[in-house]
Structure formats: C-alpha cells, structure tokens
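A single protein chain has been omitted; all remaining protein chains appear in their positions.
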Amino acid sequence: MAASRALFIGRFQPFHNGHLAMARRILQDHSELIIGIGSAQYSHTGENPFTAAERFEMIHRALDAERIHNYHIIPIPDTHVHSVWVGHVLSLVPRFDAVYTNSALVIRLFKERGVRVLSLPMVEREELSGTEVRRRMFSGGAWETLVPAGVAAYIKEIDGVQRIKETYKYSTPYGTRENPEE
Amino acid sequence: MAASRALFIGRFQPFHNGHLAMARRILQDHSELIIGIGSAQYSHTGENPFTAAERFEMIHRALDAERIHNYHIIPIPDTHVHSVWVGHVLSLVPRFDAVYTNSALVIRLFKERGVRVLSLPMVEREELSGTEVRRRMFSGGAWETLVPAGVAAYIKEIDGVQRIKETYKYSTPYGTRENPEE
Amino acid sequence: MAASRALFIGRFQPFHNGHLAMARRILQDHSELIIGIGSAQYSHTGENPFTAAERFEMIHRALDAERIHNYHIIPIPDTHVHSVWVGHVLSLVPRFDAVYTNSALVIRLFKERGVRVLSLPMVEREELSGTEVRRRMFSGGAWETLVPAGVAAYIKEIDGVQRIKETYKYSTPYGTRENPEE
Amino acid sequence: MAASRALFIGRFQPFHNGHLAMARRILQDHSELIIGIGSAQYSHTGENPFTAAERFEMIHRALDAERIHNYHIIPIPDTHVHSVWVGHVLSLVPRFDAVYTNSALVIRLFKERGVRVLSLPMVEREELSGTEVRRRMFSGGAWETLVPAGVAAYIKEIDGVQRIKETYKYSTPYGTRENPEE
Amino acid sequence: MAASRALFIGRFQPFHNGHLAMARRILQDHSELIIGIGSAQYSHTGENPFTAAERFEMIHRALDAERIHNYHIIPIPDTHVHSVWVGHVLSLVPRFDAVYTNSALVIRLFKERGVRVLSLPMVEREELSGTEVRRRMFSGGAWETLVPAGVAAYIKEIDGVQRIKETYKYSTPYGTRENPEE
Partner (left out) sequence: MAASRALFIGRFQPFHNGHLAMARRILQDHSELIIGIGSAQYSHTGENPFTAAERFEMIHRALDAERIHNYHIIPIPDTHVHSVWVGHVLSLVPRFDAVYTNSALVIRLFKERGVRVLSLPMVEREELSGTEVRRRMFSGGAWETLVPAGVAAYIKEIDGVQRIKETYKYSTPYGTRENPEE
C-alpha cells in the first residue's frame, strides 16, 4: 500500500461503533488517518454534549484498544460561513488524499472547491447514529452496546450521562427552543 | 447577617413578579445582590425582545420601588461556547458567594468548574415565566399583572408591546424559522 | 423627478419576479436604486443556498435584461445583534432617501433609530416568495417561471438546483435540526 | 437638583485618583452616575491588566469608601467597529443625560450619532493617568499614592503588581510586538 | 474588446488620483470594473478614517464625474484570517477575469489559491498614497490636489478633515499605541 492520508470528518458525539468500523475500513486503503472533529467549539448542548477534548480522549482510547496508531486527531471549529469552510479545513489539516464523511454538504463543498474527493458509503447505521446514542442516554435506554468499551467507560468516568440529562434541551445557558427557562 | 454576595442569573425578558420574589428571598440570606443579565447582546427577537439597557431600567425601577438598594446589575453577553462560559462570567462579575438560577445548565457549568454553588428553587412559577408574559403581550392577553408596576409602565413608555407584535417571529431581519420573509 | 436614492433590502434567495417588480416600481419614484443583499455571509443552507456573489450576478443579469442601469448592489452581512444592525447598514450603504422591504423588523429597527422610512407594500406575492421557489427547486416543481429568465439560466449554469437538493436540510456541515448526520 | 443621569466612560486600568475626582465632580451636577468600563473583555495585557470584574471591585470599594452609593457600573466590551460602537453602548447603558470622558473619539462618535453630549475637561492629570500607574507598577515605582487606598489594597490582594510584571509585554499568550516568545 | 470583468482591490482611504488613474487604465482592457473596498468594517481610526459607505460615495462621485458607468462597488470586510480570505472574496464578488492591486500579499493569496491573476504596476505614486493624503489632512497640508474634485468636496461635506484630526491616533475608543487615554 502506497503512503496515502485520509481525512475522516464527523462530530463524534459520541464516537460510536459505526465510526470505529469506518476508521478500520478507511485504513485498509490508506496508510494514515486524520480524524477531523467538527463543531469543535461546542459542548454541553443536546446535539453537542462533549467538548473536543473529551471527544479526542474517546477516539484515542477506542483506537488504542484496537492497536491502531497511525492516526491523528484535529479539532475543527465551525465557521458557520460555508463559503470559507473548505479553506478553513485546509488551513488546519495537512494535505490528504481522500475525504470520508456521511455529510452530503461536506462532499458538495469540497467538490465546488475543485478538491477531488473519494468517498465510501458509511457502514450500515440503523441504530448506529450519534443521535440515537444521545437519545438513549437521555431517556435511560441501552446505549453502552453502541459504542466501543473504552468510550462507554470514559463517558461514565466524566459523568457524561448525567450531563446529557441536564443539558439535552439547552442551546443557551438560559433556555431552549422549548423554553424551559426564566 | 455576615457580608455575602449572591449572583442571580437570568434573561429577564421581561423582569416579572417571579424574579422580584426571588430577589427578595435571596436578600434574606445575602447582604448584596448582583443581577446578571444573560443573552445581553440580543434584542428585537421573539425570545429576547428587550435590550440589556431596557432590562437594566426595568430591574432598576422594580427594585427601587421596593426600596431595595444593595444590588448591582451586570450585562453578560452569550458566548455560545459553553466550555468558556463560566470563565467569561467570572471575568465580568466580582467575587460572589452563591449563585441563584433556574437553569440546570448554569448549575452544571459552575459545578464542572469546581465553583461551589448554593441554589434555591425558583418561586412557584406556573404563569410566572417570561415566555408566558411575552406570549400574552403578543396575543393581547393580560400581562400587566405578571410584572411589577414599574416594569409595566416602562414597557408602555418604550412601546414594548408593539415591538413584540412586530418582532415576535423574527430571528434575522429578513425572516424566521417560519419564513415570513422575502 | 428630483434625484433621490432608495434602498431595497432583502435576501434574494433567489432574486425572483416579485423582487423585479418591486425594483421597477421603486424606480418610478427614485432616480437611483441600492439593492442591499442581506445575510450576505451565508450560503449552502436551506434558507440561504446562494452566496452573495451569486445573488449579485442574478440581480445584475435580471436588471441588465430590463435595461435598468441606475442601481448598485451592496452585500450586508448579518450582525445577529439587532441593536447595532441599523448602524451597520449605515456604515455600508451611502445616504438614501427611502427604504423598501417586506420585513416588519427592518421597518421597526429603522423607526426606532429615528430614520424616516417610506415603504410600499410588496407586489402581491402568493407564490412569489423565495421560500416557495426553493421548495419547488428541492422537490422538483416548476420554479423557472417564478424568476427572471436570466436568473433561471444562471442557476442552471452553476448547478444550483442540485446544490439545493444536497444542502436543503443542513445548517452545519455535520447535520441539521432533523439530524441526518453522523 | 433635578434627577439626571451621567455616563462616565473609561478603561479604569486601574481606577485612580483622577477618576475618583471626576466621579465626585460629575455627581455635583447629576443625581445618578453610570460608570461604563470600556475594553471590558480584555485583561492580562500591558494596556489592560485587570478583568472587568476586578475593575468593578476597585470602583465599588473606592466609591463605597467615599460613601457614594448613587452609581452603577456597566462593563462595555470593545466592538472594534467604530461605526456601531454608539449603538452598542446604547444597547447596554440605560438612558443618560450627559457623557463624560477624556476620549476625543468617544465625543466624536456620540456627536456624529446626533446624541447631545455635555463634557467637562478631566481633572488635571499630569501623573494621574492609568499609563503612568501601570508603568510604575511594572518598574517598581511608587504607584500606591496615585490610587484610592481601597484600590491599592485590592490590587495587592489579587497579586496585581506581579501580574503586571509578568504580562506587561504580551498581547497574545505566545509573544508580543517585541517578540519575547517561542 | 471582449467582455471581461476586472477586480480592483484597495482600502481607498480616501479614493485619490492614483486610484482614479488606475481605474481608467484598467477599463482600457476590461469592459466592467468591480471595485472591492477592503477593511470595509473599519472607520474613525488613523488608518481607516472613512466608513465603507463614505468610500462608496467618494468613488461613485469620482467615476460619475469622469462619465464612467460600467463599474460596481463591493465592500469587503477584513477576515483577519488570511487562509480564508480568498474564499471570502469569492463569496462576495461575482466571477472576474483579472485582479489589480498594489498589495503583494493579495497577489500571493490569490496565487496560492490557484486563481490566475493578471496585474499591472500601480500608476507612479510618489505622493499618491492614502497614507500621504491622511498625513496632510492631519497636519494641515495641501491634500485637495491629490484627490478628485468630487472627493475633496465630499470630504468637506462630511467634515472629514476634522474627523481625522480627532481620531488619527486612536485604535480603540479609549486609547492608542501612544496611549493618550484614561
């Protein structure tokens, strides 16, 4: 296998078994994996419960447990201005040969920029979505089986389920779209 | 009562009778009250109709009418990045001994930072929510009885009900989630 | 007709026949038209598919086709802080004599600032809304008849319908309110 | 004396005897004083060593020691965009009748906005400038006599002189214009 | 001459005779001129005294006086993040065939992005720099001969020289590098 570097972009809220399968599959074709943590500045909300640092730790533990070491992790804050998003990514992530993602928008933005993008369909994901994992954590369902063992252990270590229960509905410190505030 | 300072954080859109009862109750245990106006940069939207300056004036009039003078009011702009929010508050608000709030997220963020937080349950709030006050102002209901007299007078002075009728559905100058735009 | 300048503010996502009719009508009363493109920094989302540059090109082609030349186009990024929005507009747009818009909030903000605002009701708009045009583009409906011919041609040139199909549900590169992400 | 409110704007890095004299003088003509703390978001640099919270505490102690109670303190973050600065101030500070400041730019910005501004020359300031106080703190000179006793005590309490010695030359965590970094 | 569009980027603080000569020269080779006003958000400082709106008006009057009508003016706010600057420009300015500028950095950024850039040396500029014009306005020198007559008249109309005298040394409302503040 010739040296080649792949970029795998997601939010990893949290890093689950689907992400891990994807990482393994990408490394069949590439000698180095860069994992880009999207929406890196956000945490403590329903959609983004964990900080980039916590997501880094999850990925680190999950890949180490698999004896995968040829990877790097780079936090990528949202710009909210899509026209500069690719330039922003390219300023943070060293040159790569392929991008993997589940986001049609990410593909679109790279294509419009003229960057050649190889892409594989995500591992079949039925239950394997971050949304489902977070929903189960919030409502007391069985979430542990959806994530690598090291990730489950880490989330318990940082009291992550309780955080999700307390912050699931907030987008600002004072309230939410549903307005349980004031 | 030993000298102690309490921080009471909310959005106060508008400052209503529940807020006033809370302020009185806090001052039974503390010698000084700091009122932190959250989402301070926002105004002219459905959730945040009044500027921080207008909310300052409401609180000022309501507390003066109660002959309460041992308070200060500090506007706190949203950071939208929860991981730095406590640091942001601590850079604006002088040292305090307890925090009062209705927000589970605010409590959570202070706890994770290791700041000791005392907290009282909000005065029973049924109708006493800012959401309800704004809803009544928008739909022509009886809102005046939910707020201190000075606040009601001030809102009329600045033509606040009309502002809410005109801006209730907007989050940008051009449209809303419901899209009454273009 | 004495020299006078009108400002017409909208998002123009895309520029449609209602906008064109409005521009023509404004120019019956004014010698110069400034078109302010709102939410200028956004693109590639459901509500804001096109960049300011693309919207500029649409307006340019549509007005040139009508042999209208006494106009200028100025992109106006959102501030998200409504209390400074008028000051922001006045720092970008040269002195004008009247403002035209469909937004009650825009009218409100100018009025509170003490700027005298003349305003005409928008041309009857039933179907003539950007929301409707985008909805049709997304769902495969007949959108071309709702926009000037030059605009329709340009949108095809830049593969705009496909972009809308791929980005309609996204507000960040990783997901949406409906969460088709991860 | 009729009820009237004055706004006194500065950075107060730190609050010194000249500021205190100015506050006293303003209160001869006005029944209420609002002190606006400018550049509120900055701290730990040569020009802005103290946080807004620390500057709040300094002012609070200095005025209480003078038995002055008819004042409020409002932090005002810099916008860096001067064309919206007055609108920004007006969104944070309740209606006032006069502005006091030593800054020709502040006067200019208010005037251009059409706000009537009364202004008094600053108390004779030879040595009474924040720049001079900070310079002395940095170089080991006699700074205590330039500030109210309560301010000097507070600065010692928070180890402020040492902070200034360590941060005087930094504008980012990694270096300065003089570049003692890397 | 085939239809082609040129982009001319500068700050135009103020628009002077060198800029006008450059615009005329560009229009010998291109059928349409887009003038990009850089640092568009800034005003009331020594380097950027005039708002984008005022610079728009200067350029408008200068070109109209020359009977030049095939131009558009687009304000371009600074991003301060150079790696996304070209993407930012391309999101605001419709497709162009050549860029003209005096800035080696602008050339560099476009080249690195892979955009082909044609460029002409600026008209010989000895005295013809904005820096020199502003210096003369500040110090009472003869600046009027360096700018088009319409620009000189407009600057007087808005009391521009007095503004420069009052704001020349400020970068924030409270002080400057030279620190005449507090």
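In order of appearance the chains are A, B, C, D and E, and numbering begins at 1 in each one.
What we mean here is this: a contact is a pair of C-beta atoms (placed from the backbone, for glycine too) under 8 Å apart; a residue touches a chain by one contact, two chains touch by 3 or more.
Everything numeric here is computed off the predicted structure, so don't read it as measured data.
When the full complex is taken into account, the listed residue touching the unshown chain is E:Leu109, out of E:Leu20, E:Leu63, E:Leu92 or E:Leu109. From the set B:Ala21, B:Ile68 or B:Leu90, the residue in touch with the chain omitted from the display is B:Leu90, counting the whole complex.
Between the chain not shown and the residues E:Pro49, E:Pro94 or E:Gly130, the one that touches is E:Gly130.
Where subunit A meets the omitted chain, the residues involved are 40-41, 43, 51-54, 56-57, 60, 69, 72-75, 77, 90-95. Across the interface with the omitted chain, subunit E contributes residues 9-13, 16, 18-19, 38-39, 47, 78, 80-83, 85, 102-109, 112, 125, 129-131.
Panel shows subunit D; residues 41-45, 51, 163, 166-167, 170, 172-175, 179, 181-182 of it touch the chain omitted from the view.
Operating definition for what follows: only the chains that are shown with their structure count from here on.
Here the chain-to-chain distance from subunit C to subunit E, counted in touching steps, is 1.
Annotation: B-D is the more contact-rich of the chain pairs B-D and A-E, by number of C-beta pairs in contact.
Between subunit C and subunit D, the centres computed from C-alpha atoms are 43 Å apart.
Between the Cα centres of subunit D and subunit E there is a gap of 35 Å. Multi-chain contact residues of subunit A (touching two or more other chains) are listed as 81, 83.
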